[in-house]
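Each chain you see keeps its place in the complex, though not every chain is here.
Chain IDs A, B and C follow the sequence of writing; residue 1 opens each chain.
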Amino acid sequence: MKIGVVTFPGSLDDGDAARAARIAGAETVRLWHADPDLHGVDAVVLPGGFSYGDYLRCGAIARFAPVMDSIKAAAGAGLPVLGICNGFQILCEAHLLPGALTRNQHLHFRNRDQWLRFTSVEGVWTGDYSEGQEILIPVKNGEGCYVADDKTLDELEANGQIVARYHNGNPNGSMRDIAAIRNEAGNVLGIMPHPEHAVEDLTGPSLDGLGFFTSVIKHIAGVKA
Amino acid sequence: MARVVVDVMLKPEILDPQGQAVANALPRLGVSDVASVRIGRRVEIEFEGEADLERAREIADKLLANPVIEDFQIKVEEA
Amino acid sequence: MSIDTVERADSTPDELQPFAELGLKEDEYLRIRQILGRRPTQSELAMYSIMWSEHCSYKSSKIHLKQFGEKAPPSDRMLAGIGENAGVIAITDTLAVTFKVESHNHPSFVEPHQGAATGVGGIVRDILAMGARPVAVMDPLRFGAADHPDTRRVLPGVVGGIGGYGNCLGLPNIGGEVVFDPSYQGNPLVNALCVGVLPADRLQNKAAVGPGNIVVLMGAKTGRDGIGGVSVLASATFDEGSEQRRPSVQVGDPFIEKLLIESCLELYESKLIVGVQDLGGAGLTCALTETAAAAGTGMDVQLEKVHLREASMEPHEVLASESQERMLFIVEPSNLDAVLGVASVWGVIATPIGTVTDTGRVRVTWHGETVVDVPPGSLADDGPVYARPLREPADLILLQADRAETLPRPSTPDELRETLLRLVASPNLCDKTWVTEQYDRYVLGNTVLAQPEDSGIIRIDEESGLGVALSVDGNSRYTRLDPYEGAKLALAEAFRNVAVTGATPVAVTDCLNFGSPEDPAVMWQFAEAVRGLADGCQELGIPVTGGNVSFYNQTGAVAIHPTPIVGVLGVLDDVSQRIPMGFTQADDVLFLLGETTAEFSGSEWAWVTHEHLGGKPPRVDLGREQTLASLMQRASASGLVHAAHDLSDGGLAQALVESALRKNIGATVSLGSDPFVTLFSESASRILVAVSVGHRQAFEALVTEHEIPHSVIGVTGGSSLVFRDQFEIPLDELRSAWSETLPKLFG
């Protein structure tokens, strides 16, 4: 079971994502932005950070990386892809997920421990959670405010594509309190807060983030079996 | 050398917290007749040879603006 | 305008040069002429003026700073000490840690955001230059009055700059300070600390050894950043129409710095370089001359090879530019291609710009013409040294006589309650979340403790759990009242903040922020503070491994309070045994360790309620600090303690509030015969400890064994702070008082 973690120039949480995948029980493979080869991984994580400095718009330049062409194609064929924070931004810029992430409404970078509530756990990254479950994981971003037009939002809602919402306070002004969404097929998930920072007692506010990684591992095992 | 300017603005229906913040600060400067402030990006592209509007439009479309939230306008600027 | 070459300098010995405008004294200028045997060229004059400036040469502080080396306990743990880019301490046979704190005060006042950002960038490169991977940053900050309009401009900019740069670089911010005092009104202090980790055998050296080796410049292009004095040079004599070439502020690009970090680490790992130096203040001038001087070699540099941001730059500007995100490497010719290869993988520019020679001269050419020919040691090592006059400030005796212990005190329960609420809401004691939320504390996944804890703790070995603890402290009111004792108190507080977590303090760094060294009163404060810090370190048996001096922090004739910031580094063999500050459960027994006497001079209480500063600071007993530290190490190793919090500004009251609000667990406390003194005195060497009932006896035995005065003052639990027979405050009320201040001020 191999989970690939992409490093773009300016990726920062790539090591953390790899650590989380490892703790969850996967083998991890580091993927390089300039190398289109996915090295046979069973799932991909686009980690947090500031790819290309997040200049212009977050994720706008990263989506042109050679590795993204392969990921887009593979995602279309069902490869599980998780985008965390900057990864979520890249997924939106690459049109693998609808909508966009914009400047936090209070205009500050904000790092805090944040409650989320799962609204839908369909899909390959959330099988280990249950609908209505509340989890506490760190959020940290300057541009995490999710926006989309009403039609898109209604569709997301109708299709159960809104995976989790902010609970007990919205840290960035996200529309409809959206913290995480998935694509229709359920294999691509974007989340603004950081599950990979909540996988060890010593360094996180909880172990609540581990479920994303264990879920996908179970899913892959099921597919392979 | 020729310069093309691309102005990228948030679509009118998208909230612009930065513009809002400026608008909110104006009364403190004694300014009360401003209806709204919008803040966007101005991108100046210098071409090595002729100003290539088509090229610039392509760059703007693919990279400089995100069509989900932004509109853009392009013009050639005289040196 | 033609370039001022060595040849031209030889033939025009009498040409007037604007040395005074560049900050050089006449005798300094004459010495330069003597060293060179001719007048300096424009480029050389620029180089000397920067390298002999206070900032680079430490000319006023050198004779005092010597004490840090002389008084330091001999240690074979110290792999690099003062004089290197940063001190390096071996913490196991194979792992070493390097850390340093530095100022970026003046740039941050001119342009708060960029000034603070580039301050972080600069200190990170110092750590990187030692061969380490930077793993965390901290930011001790000082601002003018919290409600002053200028603070409203400066603080958000500074915080945004530190966050913007550090977050984008992927370094967790694990602590710092935000202190307001009118003395910083025209002179905010922005200090930045970085800590890094390296395998001991990866330690790097800056010496440009090996004639024939290639000098490579890597990183951002060079622009007209921070060229202060040098533009004066250009405009004063040589070039009339250059007013618009004002010194421009340095703008940072953290993205490039991140790429630079990864490139450097790859170069170190593959052993592709023989020497490395970061470019900071004084840019290429400093990097070229220091690396050559350190090796006793020379260098031939073709300056036009430097990648420029602006084609019109002149050689003296290229040499003086403080453009950020650049490093200089010394590379064996056979490794050059590999080095350039690493750079191109990461997408950073790398350019060979010269070669190491055995001439003992740094020679710089510009399109074939020699513009610099100097002995590097004369710039790097042999700058002027001054024993400046010292005089105790004339007002000190009166100031010390005006003791806060005589001020009217609150006495009724209602007055005490009101005082406590007023103090926790005061800008210096209130919740700093508005600031620290703007910093990423999680990145890299090794942050075990971060603000608002007493120390930041970073795990540096995932296998063994080995970690380091860091705290930065400094109370400038204490230093104003007595710089010698005040410096010791700063050391004591940082030491104690590290020790309460159970870590063993092992090393010290410091940033000494003072007014003008040309003012004998300031110079006296400086000398006393250095003496205090050096004596303190000697007593504690831990060395100062490096630091930074920032002079000229004043507005007109009025200097800031003398502000030595002290950073202490500690080691924890297993970070899972760290002791946090917040109460973790109800029914724990609360111990107060140490002695409380009526010490209010320089206190937060005296300032907040009476705007009073006078008297003598609290007594400091470093022996007691050490005993407390060894007690806490034993207690953490044996798992006896649930929570511990050091007492400092605001005394016991503040410590209780902070420990209770951390996880929303209250406490009931008895205040003894003098509630006011018990609550608000700032006596040093005290710690509040929470112990489970089951461990009470064992802990008490340990305390007694260490001969530490102590008392059991109460128990944890409930949703209020209850002071028996006095008053009670619900935690909700405390939290709003504590947490609303900064959001109200800064939005």
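Heads up, the rule we're going with is that contacts are C-beta pairs under 8 Å (C-beta built on N, C-alpha and C of every residue); 3 or more make two chains touch, one makes a residue touch a chain.
Keep in mind that what you see is a predicted model, and the values were worked out from it rather than measured.
Only one copy of each distinct protein chain is displayed, but the complete assembly has the stoichiometry A x1, B x2, C x1.
Just so we're on the same page, only the chains that are shown with their structure count from here on.
Set side by side, A-B and A-C show the greater C-beta contact count at A-C. If each chain is reduced to the centroid of its CA atoms, chain B and chain C end up 40 Å from each other. Taking each chain's centre as the mean of its C-alpha atoms, chain A lies 29 Å from chain B. Each chain gets a centre from the mean of its Cα atoms; for chain A and chain C, those two points are 36 Å apart. The part of chain A that touches chain C in the complex is made up of residues 9-10, 12-13, 15-16, 19, 48-50, 52-55, 108-112, 138, 140, 142, 194, 196-197, 200, 202-204.
Contacts from chain A toward chain B in the complex involve residues 56-57, 60-61, 64, 92-93, 98-100, 102-107, 145, 147-149, 173.
Chain B contributes residues 10, 13-15, 17-18, 21, 41, 63-64, 66, 68-69 to its touches with chain A in the complex.
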